[in-house]
Structure formats: structure tokens, C-alpha cells
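Heads up, one of the protein chains got dropped from this complex, but the rest are sitting where they should.
Going by the order they are written in, the chains are A, B and C; count residues from 1 in each one.
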Amino acid sequence: MRTSFENKTATEDIKSLRLITAIKTPYLPDGRFDLEAYDDLVSMQIAYGAEAVIVGGTTGEGQLMSWDEHIMLIGHTVNYFGGSVKVIGNTGSNSTREAIHATEQGFAVGMHAALHINPYYGKTSLEGMVSHFESVLSMGPTIIYNVPSRTGQDIPPRAIRTLTQSANLAGVKECVGNDRVKHYTENGIVVWSGNDDECHDARWSHGATGVMSVTSNVVPGLMRKLMFGGKNPSLHAKLMPLIEWLFHEPNPIGLNTALAQLGVIRPVFRLPYVPLPLAKRVEFVNLVKEIGRENFVGEKDVRVLDDDDFILVGRY
Amino acid sequence: MRTSFENKTATEDIKSLRLITAIKTPYLPDGRFDLEAYDDLVSMQIAYGAEAVIVGGTTGEGQLMSWDEHIMLIGHTVNYFGGSVKVIGNTGSNSTREAIHATEQGFAVGMHAALHINPYYGKTSLEGMVSHFESVLSMGPTIIYNVPSRTGQDIPPRAIRTLTQSANLAGVKECVGNDRVKHYTENGIVVWSGNDDECHDARWSHGATGVMSVTSNVVPGLMRKLMFGGKNPSLHAKLMPLIEWLFHEPNPIGLNTALAQLGVIRPVFRLPYVPLPLAKRVEFVNLVKEIGRENFVGEKDVRVLDDDDFILVGRY
Amino acid sequence: MRTSFENKTATEDIKSLRLITAIKTPYLPDGRFDLEAYDDLVSMQIAYGAEAVIVGGTTGEGQLMSWDEHIMLIGHTVNYFGGSVKVIGNTGSNSTREAIHATEQGFAVGMHAALHINPYYGKTSLEGMVSHFESVLSMGPTIIYNVPSRTGQDIPPRAIRTLTQSANLAGVKECVGNDRVKHYTENGIVVWSGNDDECHDARWSHGATGVMSVTSNVVPGLMRKLMFGGKNPSLHAKLMPLIEWLFHEPNPIGLNTALAQLGVIRPVFRLPYVPLPLAKRVEFVNLVKEIGRENFVGEKDVRVLDDDDFILVGRY
Partner (left out) sequence: MRTSFENKTATEDIKSLRLITAIKTPYLPDGRFDLEAYDDLVSMQIAYGAEAVIVGGTTGEGQLMSWDEHIMLIGHTVNYFGGSVKVIGNTGSNSTREAIHATEQGFAVGMHAALHINPYYGKTSLEGMVSHFESVLSMGPTIIYNVPSRTGQDIPPRAIRTLTQSANLAGVKECVGNDRVKHYTENGIVVWSGNDDECHDARWSHGATGVMSVTSNVVPGLMRKLMFGGKNPSLHAKLMPLIEWLFHEPNPIGLNTALAQLGVIRPVFRLPYVPLPLAKRVEFVNLVKEIGRENFVGEKDVRVLDDDDFILVGRY
């Protein structure tokens, strides 16, 4: 689409974001979005100091959305919260066609930046990977997301170097580790850590701008402090058991379980995600007590949910 | 979707809208939306005093959009212009499922009101028609659209009477004629004329609140005057040849041809629409001269386009 | 799509079909297709002598299907019954893009012919209408469907005349009346009556090839006799009360109600269709007794269903 770029967000404004939450998408019992709960989640992020949200990321289960749901959620977030928080739409796909279409639509409904993954599962050559990203880079501020443990294929630094020719490249969400983070920051490329367990060191020892966080869904204030308050090994140490708990199974299984037990979402899972088992659910309640309920989102008592409390939906 | 209704537009704010433009959707040569041209069209509507736009109405060719395009366009319009103009999404369908889904999505991306048609083509019983509307009325401010010449089935006043039980019913866009308009206004039901040729009398003699206009796409300032400036038979008479020209073939064939010749959109038609023939195109240029180029949108000279200037697209 | 035409059905084979049933689509309680019931319905049509089925016509509620459901149903019917019955896919649309896409897909999954409607609701000029049909005519054997009471626009004989230049035009399903039927047959154009009440005269007095029937869903054997057994005014008279009952409300409301009471489908309606009221449901049982249960499809006793027996679905 030919579109007016007057309203375009400056890439520089994206580059300086420090705490970005990969926001959870909550569901109704029939599997549709629970927008009221979603709005509450986003409001809490804003209240606790998150500067941006990623809509429909892997944490937000974009991979389980139809594209119309996905774009709707981006547009909704922009409309209701776009003045208070930057909205980064995960409009990436392993299909270049889908990435092009979704990214056009995402910017059309006002998202401030796009998050783009390399073609997972299908994979491609280095040249194909670069062509894929170049197909969408011209549309607006863009963050490239590298997570080989999910995609099966690393985005090598030489691919990123090629993409820096575009003024729209805001930076990289990097999950490979802090050596890679350091490599980028030493070369003037903006990086966000994509690993909550490494983000403290990434930020304070390796030059990362900040984090794209899962953990901030549950303890946004503490993650804010971790990213803004200077080197803080004791806070990092305090959070590590929670982070390890959250990533015990592939994300967002832990997060979904946690938010349900905190009473801020209904205990509804879209398959193939299923809740953590009872023993882990008990562990979470203990973690909340140790860290302090007041540091977690929501105001209800945290509780251990029973197996029967959860609703798993395959058709929605 | 469960959604927060804090941001909901008050139905009363919809009821008072007087000049509502059923906005044209312009296209690129490959048939995708030309959002830059669209933004210009909407901006001109705002500048000339339109208070609302209908997005993806029959004039905007909602029937030729995929739903994701349609919802994207609603979200886009809300994001870029929602502070200056009310955005009414045509989220109606002859399929109740589609109407439900689109209306949920339209309100989620911030539209201020929904326009709903009765089930055209498939048709249904009176009871089915009422059930159809009741499936979407709870979602937000709603306007019912009656145009039997398109749908093959009149929405009788007794159906509307039943629907007035919902506080969300803002009113009726009525194309059956001014007797029907009068019937509704005498019974306290808000009506907009859906016929440009009748809207002057509807407004000033039969109690209509205003018009949902096609003609205002090309002469928004004159339509504003017609709806706000008091009874004005000479202005009405002056506009009638233009209105007749616009509706010589099923709308939006005339409108599309006119806007292309005014230079405000590219001469691209999505099939099954094709431009008016050359003789009619010449007529339009003469009409512009008679009414005054300054009253029409755009700043380029109006010109007669050749057959070869037009691009017709079937795949897009 | 470029496709091999070796397997293409000859247009001549379509032209000679006399009894074509616009087959009902039955549903499960959650609104998805009940393919087991569907397969039974098609099997009964074959057993009683129908030569073709229209899949996803207005009777089959194509207007309430997503396109992927629709094409799947065409493919399914071809796969399971294509050797015993001709499969005519209603791949028409008021959007030329959709008609092109669906028709390509329909022929790709093996349908023998396409049924095409003119652009209802959106409507267009005569030239636009012809362009619309020409966009799909090259793909395979095609029947044009004229039903102004649904579309709001007649397909005039001069449009059909233009389309006869294509060897793929099999003929016209005409609902305007027997004068129009006669006009076509006198001009060598194949016609099927689209009105059950007129089809006897259309066939035996005005040269129609046969009928595209709703009524044959319930009494296929009698409709076979009406179309094959020579002039038969008494059979016609015997059927008229049933036909009038079926069309008391817009089709397929009566048909859906009837098939549910005959026990051959579950009493599930996709909105905006709702069952006929109790009084009419009682009437149907009496009609079955008068005409003879043995002439109707199914083997269960016909019974009067209660309001509570019906399931109406809006989301599916």
C-alpha cells in the first residue's frame, strides 16, 4: 500500500526503548481474545513503567492467531494505548508473503515498529534470509529477532550488517547470548536481550539497550528497576528462581500458568499449550511469597489452581 | 470478545451527525488500497465539514474487500482521523457469522459505530432478520441500513420498532423514500436519508437528521451547506444534475469515474466495476465547469480520461 | 492457475441435465458441516434419479460458508460422488476477485461445472456484469444464474447473448418466469427453470431442459417423474401445496425445517435462518401424509419439532 509517512514513528525513538514487554494474550473460555483482561494487562505494564509492548509475539502466541485477529489486536492496542506505550507488532512470518501483508497492515493501523523473525521451520539460504527481511524493511522501523532455538537457524552478524544499510533497522532482539550482544554493541548496532536470565548483564556489562521481556508480564516494576536502576546483582539473583521457573517449559507455558494463578487472566489455554503440572503450580505460589505479592501484577491472592480449573481449547 | 466499554462512543453522539460521507476507497494499479490517496480524501472531507465517514460501505466497495482489509481500513481511519471525524464501519454482512466477527473486530479497533444491512441475496424471514440484527446490536452504537433495491428485501418499520428496545440503536439509513423517513421521524426514530436526491427534503421537510452521502465525496462543502444551511431549493436544484449523473449507473461507478477525472484517485477499478463511457465522462467535465471547479475536491484540472487510462483489476 | 484440461467435462454433458438438485448443507450442533448427513442426502438424490447437485447454492447456504469450507465441500462431493452425479459448484460471488479465485479452485478440485450469479447487492453496469462473467467463463462449463428478486438486478437477454460467444456457456438458470424461458429456448439457449412452481410448464411447454430444484431435496422421485415422465398436470397439482409451503418464507427456511422434521438432518440452523413457526411445522406433517411419506427422503417418521428442538448458531 502507498501510505503517508507523516505519522511514521522515528526509528530513533524505537532504539532507545529499554523495557519492552512481550505481552501475554488472554482468552475467553471459547478461545477468543479476552480484551478486557488484555487491556488490564497493558494498563499494568504502563503503570509499572514498561515503555513498549510486543503484540502477538511468541509470548503473546501470535503463532496461534489468525492474521485478522493479530492485526486487530495491534490496531486495538494502538488505539487504546498508543499514546502511552510504543506498540511493536510481531508481523514476522516464515512466509515472505505473509510478512509483507501483515507488516503493511500493521503499519496501516498505526503500530510504531515491526518485529521480524527469519523464516523458521522452512528455513532458507543466507541470501534468501536477507531478501526476506528486505521485503519488509522499507515499511517502517524494524527490529530483527534472532532465536535459533526456535527457528532452527541462526541469523549471522553478516546478515544484520547488510540490513544496517536501511535507516529503518532499529536493532536486534538477540537470544544467542551475551557474546553476540557484545559483538553488536561494539559495532554500533542496537541490541535487546531476548533472554530474561541474561538481560541484567547484557544491559550493564555488554551495552544492550534493554530487554524484550517475558518476566516483566508478572513483575514489571522489578524488571523496570533491573533495566533502569543501574547494576544490581542482588535483584538479578532474587529474580533468577522466578525466571527459571517461567522457562522450565517452552515459554509461554509458565507465564500462562502464572498469570492464571495471579488471577489476572482466566485459566484458558489455546492448544498446543497446556498448564504446568500441580507441583510446579505450587512452586509458583511459593515464589510469589518469597519475592512479595506486591511486586506482581494483579490484586487478588495468588492461588494454586486445580487441573479442573483449566480450559484447553483446540477449536476457537 | 469481552471488552472494556469505557472508551465506547455514546449512541447520542452518533444520532446527531448530519453530514456523513460514504467514503470512496482508492486503489493502486495492482488493486491494493492506495492509503495515501485515501488519507487525502478523508482529510478533504474533514476540511469541508463532514462529521463522519462510512468505511467500506457499498460506496467504499466493502463488498470487494477481504475482511482483513476491511477491518484494517477501519482501524487505520480511527488511528489517523478518529479525533476529527466519527468513523462508522460497515461491518454488516448477509452472513450473521461474518457480521458478528467483523463488528467485534471493528469496535475492537476503535470504530465509533457500526452500519448493518439486512441479509441481502440470501434473505430471511422477519424473525431471522431481527435475530440477525440482535446478534450484533449489543456491541456498540448501530445504524441499520435499508436499501431494498440492493438487498431484494425491505426492512419493515415493525422490525425497526423491535430493535429500538436496544439503547445502541442510533437510527436508520433509509433509501425507500421520504414517506418512510417521515414515518420514522414522527415516531421518534433517527433517520438519515440514503438518497442524495431526496436528502434536502428529508432533512428540511421530513425530520431527517441528515444524509449518508455519496455526492459529498466530490462536493463536500456544498453538501455541508445543504445539510446545515437551512432550506435551500436553489442549491438542491443546482446539485441535481450532478447527483443524477453519479447515479446513472449503480453507485459507485459514477463516483469512481468522477474522482479519477478530478485527479484525486488513480483511475483503477476493482471489477465488477468499470468506468462510465466516454460520453458520460465528457458530461462530468461540463458539470464541474457549471457548478464550479472550486466546489469539488482536489486541485488539479478536471479532465476527460481516455479508455486506456483506466486499469481494471480482477485479481488483487 | 494453468491447468490440464484433459479431464474437463464437456459443456454438452452439462446442457442435457434435467434434474439438478440445489442440495442442502446439513450442520452439526456447533455449526460445522455434518458430512455424514450430507453424504446420505447426496446418496438419496442419486438413488432417486437426480443427475446433478449444486453445491453451496443459495439453498445450500453458500452465502454462509467461508470459501475454504465451500471449496472443500465441492472437492468432497466430487471425490465421493463425482462418478455418479455431476457436481456443479456455486462459485459465483458479487466480488469478481472471489468468483475468479473460487472458480479456479472449484475446477481444480474437479467440479464439472460452475454456477455464476451476477454481482448482487453491489450491482454494476451491463458492461461490468459482462466483464464479471467473462472473467470466469474461460475456466470451464458455466451456468449463469438470474434471480433478480435476490440480486436486485436482472441479467438481460442481451448480456446472455454476448456470453454465448464462449463455448463454455452451458445455459441459464432463470427465475424471472416462463416468458423469459421461452425467449431463450426459441433462441437456442439452454435454460433450467429456477422456480419449482413453474418448472413443469417450463419443461413441457416452453422448452426448458429441466429444473434446478429445491423441492427435489425432499421428494426427488416425484421431481424426477415431473421432469422425465412427460406432461403431468395432476402430479404438478399434487406438488403445488408442498412447493408453496417450501417458499412461504425465503428459501431455504422451509427446506431446512422440512428436512429436520423428516429426520434426515439435525435441527441446526446457521443464522440468519430460523425455523418456520409451529403452525407451519404442523402443516408440513400433514402435507407429508397427503403426498405419502414414501415419496419423501428418509425413513424415520415425520414429526412436529418443538421450538426447543432447534439449535441456532451465529458463531461457527
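Brief remarks follow.
Please note the rule applied: contacts are C-beta pairs under 8 Å (C-beta built on N, C-alpha and C of every residue); 3 or more make two chains touch, one makes a residue touch a chain.
Computed from a prediction, not measured in an experiment: that's the story for all the values here.
Of the chains displayed, those contacted by the omitted chain across the entire assembly are A, C. Screening C:Val109, C:Val130, C:Ile189 or C:Leu287 for touch with the missing chain picks out C:Val109.
Only one of A:Met72, A:Val85 or A:Met129 touches the absent chain when the whole complex is considered: A:Met129. When the omitted chain is restored, the residue from A:Ile23, A:Leu64, A:Ala159 or A:Leu255 that touches it is A:Leu64.
Interface note: of A:Gly152, A:Gly229 or A:Gly292, the residue touching the hidden chain in the full complex is A:Gly152.
Touch with the chain omitted from the figure is made, among A:Ser16, A:Ser95, A:Asn187 or A:Asn286, by A:Ser95.
Those residues of subunit C that touch the chain absent from the view are 1-4, 7, 28, 32-37, 39, 67-68, 71-73, 75-76, 78-80, 82, 105, 108-110. Across the interface with the omitted chain, subunit A contributes residues 31, 58, 61, 63-64, 94-97, 100-101, 119-125, 127-129, 131-132, 135, 148-153, 249-250, 253, 270-274, 276-277, 312, 314-316.
Rule of thumb we're sticking to: only the chains that are shown with their structure count from here on.
Note on connectivity: the fewest chain-to-chain touch steps from subunit A to subunit C number 2. If you average the CA atoms of subunit A and of subunit C, the two centres end up 50 Å from each other. Note on chain placement: the centre of subunit B and the centre of subunit C lie 33 Å apart, centres being C-alpha means.
Spacing of subunit A relative to subunit B, judged by their CA centroids, is 39 angstrom. Across the assembly, subunit C contributes residues 315 that each touch 2 or more other chains.
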